[in-house]
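Missing here: one protein chain of the complex. Every other protein chain is in place.
Which chain is which? They are A, B, C and D, in the order written, and residues in each are numbered from 1.
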Amino acid sequence: MWRWLHPYAKPEATYRLNKKLLPWFAWPGVVLLAVGLVWGLVFAPADYQQGDSYRIIFIHVPSAMWAMGFYVGMAVAALIAVVWQIRTAEWALMAIAPVGAVLTFISLFTGAIWGHPMWGTWWIWDARLTSQLILLFLYLGVMALYVAFEDQRTGAKAAGILAMVGVINIPIIHYSVYWWNTLHQGSTITQMVTRLEAPTMPAEMLWPLLVNLFGFLGVCAALVIMRLNNEILRREVRRPWAIAILKGGQ
Amino acid sequence: MAQSAALLEARQVTSVRGERTLFEDLNLAVHPGHLYQIEGPNGAGKSSLLRIIAGLLQPLSGDILYKGELRQHVRREFLQDLLFIGHKAAVKPELTALENLQFFAATQGQPCAEPPFELLAQLGLVGLEDVPAANLSAGQQRRIALARLWVSSAALWILDEPFTSLDVAGIALLHQRFDAHLQAGGAIILTSHQPLDWAGRSLVRLQLEYSW
Amino acid sequence: MAQSAALLEARQVTSVRGERTLFEDLNLAVHPGHLYQIEGPNGAGKSSLLRIIAGLLQPLSGDILYKGELRQHVRREFLQDLLFIGHKAAVKPELTALENLQFFAATQGQPCAEPPFELLAQLGLVGLEDVPAANLSAGQQRRIALARLWVSSAALWILDEPFTSLDVAGIALLHQRFDAHLQAGGAIILTSHQPLDWAGRSLVRLQLEYSW
Amino acid sequence: MARVSNTTLLLQLIRRDLRVALRQRSEFLNPIIFLLVVITLFPLAVGPAADTLARIAPGVIWVSALLSAMLGLERMFRDDFRDGALEHMLLLPCPVELAVLGKVIVHWLLTALPLLLISPLLALLLSLPMQALPILIVTLLLGTPVLSAVGAIGVALTVSLNRGGALLSLLLLPLLIPLLIFATAALEAATYNLSAAGPLAMMAAFLVLALGLSPLAVKAALQVSVN
Partner (left out) sequence: MARVSNTTLLLQLIRRDLRVALRQRSEFLNPIIFLLVVITLFPLAVGPAADTLARIAPGVIWVSALLSAMLGLERMFRDDFRDGALEHMLLLPCPVELAVLGKVIVHWLLTALPLLLISPLLALLLSLPMQALPILIVTLLLGTPVLSAVGAIGVALTVSLNRGGALLSLLLLPLLIPLLIFATAALEAATYNLSAAGPLAMMAAFLVLALGLSPLAVKAALQVSVN
């Protein structure tokens, strides 16, 4: 039943598929992000309580959400890599990890900056904040394990096993806000999108946020695809098809 | 040598480690009653081949068949019939010769009701039963590892440089044991840099090149 | 052989390990230009003797003299003049061949200004410079350990089973190196279970019994 | 080609590992000593006020359990890897998962059992209210096997690396943090005489998950490491 995956698992096929996909992520991503950021940071109305400091939400929320999303993506790649022994999935795993880690770091950093005016402290051991920190540790663990191995295939497999095991933390991070009483905001956005009739957030704020959300996705996915393609070329330098591409500059 | 009689077969096995191809499309049929000596320079891939056959190492491609069936399909039968002693001999340095031996015997399905003193005597370990293996000489530790050959009922032995550290008497003893095993219809695959002084046609030599 | 010419002397050395007396009142004079092969069955005490000479093991009684003086009185001179390679070869599995070699060279007072590629080539380790020793074959690891013989300026070599895991070419190479060292006025003490094919009278054999 | 039953193999493995460990006393004493040092340290650090102590007691006990498990983990496969016993284990005629289970059991016996035995003492030292003691023991019973089982994954991944304990802990602690959170939540509830059923149920779920899945992950990890 997984046979359909195999044609794409050949590095060359993946490379070509990626080449086709890249513009579909990169350009919309850049445009959405530009629009969303300008809209959010400049044009959206100031919050009646928080003034302008709330604007950091346009970076904070997308990065926080995709930090988790990319982790799941990484775990799926890991599953494919470990179970079906597909090399391109191993490379995808390692292409995703640093991007996810940076997203996590951005969310932590922006959260901390936001927390200073809002809660009067840079950091607090609140469940969500802590669990996001743990997510960062998970990413770092996967990356550290990968580089620790001399043989990169072995490293990728080991990192993949760890990534899969770590998935159990994702629901915990997401539900942390419900399970513990915390300072941090609940999932307003998710609720809002599912219950559009009773918005808890003004539309002028929601829309740029959504635009940013997809902008982040596009740009980060494009980054991942580019990293993956670089990796494929690097690993396959000696193959004729890669040589042709490198020479032809296509 | 009828195809069906092979105890074990390696088919088109290719192994790559690091960036080097150790061997490509290697075929090997192991028949009962025969001793296979893998030869080749250091780093040729002898140990790798043994580990691939045992299932410790994944080859890049190729299959290992045990009694005509894919090894991974009959894993348990295969392992019950296999005795593997590698460079690292799995002798626990904290345990005494006796304890090591009893553990090996039990995992081979031959639990020792009473301590196998005779075997220890044969191996020259008498009087040292209570000494932890770490406090024995290199050759004595090797003898503990090889003691497994006497408590095992496996048909297929895979031995990586079994003669290391052994003195002349030890090597002779090992040869005797090999003989008995082959007589009983077993098969042996081993590596050794020393030529085996082995009379008779039951010795098959396989040369691995150091390819780059 | 004039007494004064001895590089090293063991006088009336007795060693007891556990409850066994390995040897009693053993005397040995090591002269420049000679190779001493200690022989004996497993557990006879060959390694123990080498370790006593090197100073790693305390004998029950007896003295070791270096150039006529008690070894412990001239510890530093003695150690500067000694190269000891035991069963465990002190090759760090995490480091590459090159790094191991550079460390050895530096501790021998022969820091390598540039990587000793020639030596690596001679030892058949070319192309594997960047591989951690743990990922090398048994014989290749042994070669790294023995590479010390080429970067050392010590006069006295003590080698415990140096031929272990080496292929035929490796053994030949080692013999060459031994020859050069003896020619240059060095001395070698080694153990080996394989007979050394060593022409000439510079070989002295010492038989240790397994006493009980 | 004698048949050996799975149970025999499991028992033999456990017996051998216990023998090895008990011969090297430091192996199982070190975690306990560490535990005692940590537990004595906190009253010294925060002062002897019983209420503060009681407040931090659950956390301190659990963090110490976690860290001392960590100390014992290093050994789980490393020595075996070095002397070839690991390969021997992979070639035993039984499912690798079973042998892994044996390792986990041994680790638990060596690190968690002593902790369980001295837990009343620890509770006393940290002025934990007596009504919380049964809950403490229950959380330890439910949680420590998870430590051993999840820990095994980390060790199996890192055995061939020969890296410091820092990498291992870096991999494992994030995985174990949820356990810590639920355990301390249960204990806190117990201290205030509330029901601890919720967190305990979560811990039980973790236990089932860990015992079920970890042998699989460990097997995969070991095969990668030995390769």
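Note that in this section a contact is a pair of C-beta atoms (placed from the backbone, for glycine too) under 8 Å apart; a residue touches a chain by one contact, two chains touch by 3 or more.
Just so you know, these numbers come straight off a predicted model, no measurement behind them.
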item	value
Residue, one of D:127, D:162 or D:227, that touches the chain absent here	D:162
For chain C, the residues touching the chain missing from this view	54-58, 76-77, 79-82, 84, 86-95, 99, 103, 106-111, 132, 153-155
Touch list for chain A against the chain that is not drawn	122-126, 130, 133-134, 137, 140, 144, 147-148, 150
On chain D, residues whose C-beta touches the chain left out of the figure	23-27, 29-30, 33-34, 36-38, 40-42, 44-47, 52, 55-56, 58-60, 62-63, 66-67, 70-71, 74, 82, 162-167, 169-170, 173-174, 177, 180-181, 184, 188
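To be clear about the criterion, only the chains that are shown with their structure count from here on.
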item	value
Comparison of B-D and A-D (more C-beta pairs in contact)	B-D
Interchain centroid distance [CA atoms averaged], chain B/chain D, Å	36
CA centroid of chain B to CA centroid of chain C, Å	30
Separation of mean Cα positions, chain B and chain A [Å, integer]	50
Contacts with 2+ other chains: residues of chain C	131, 135
For chain A, residues that touch 2 or more chains besides their own	151
Touch-based graph of the chains, sorted into line, ring, star, complete or other	other
Pairs of chains, among all present, that meet the touch criterion	A-C, A-D, B-C, B-D, C-D
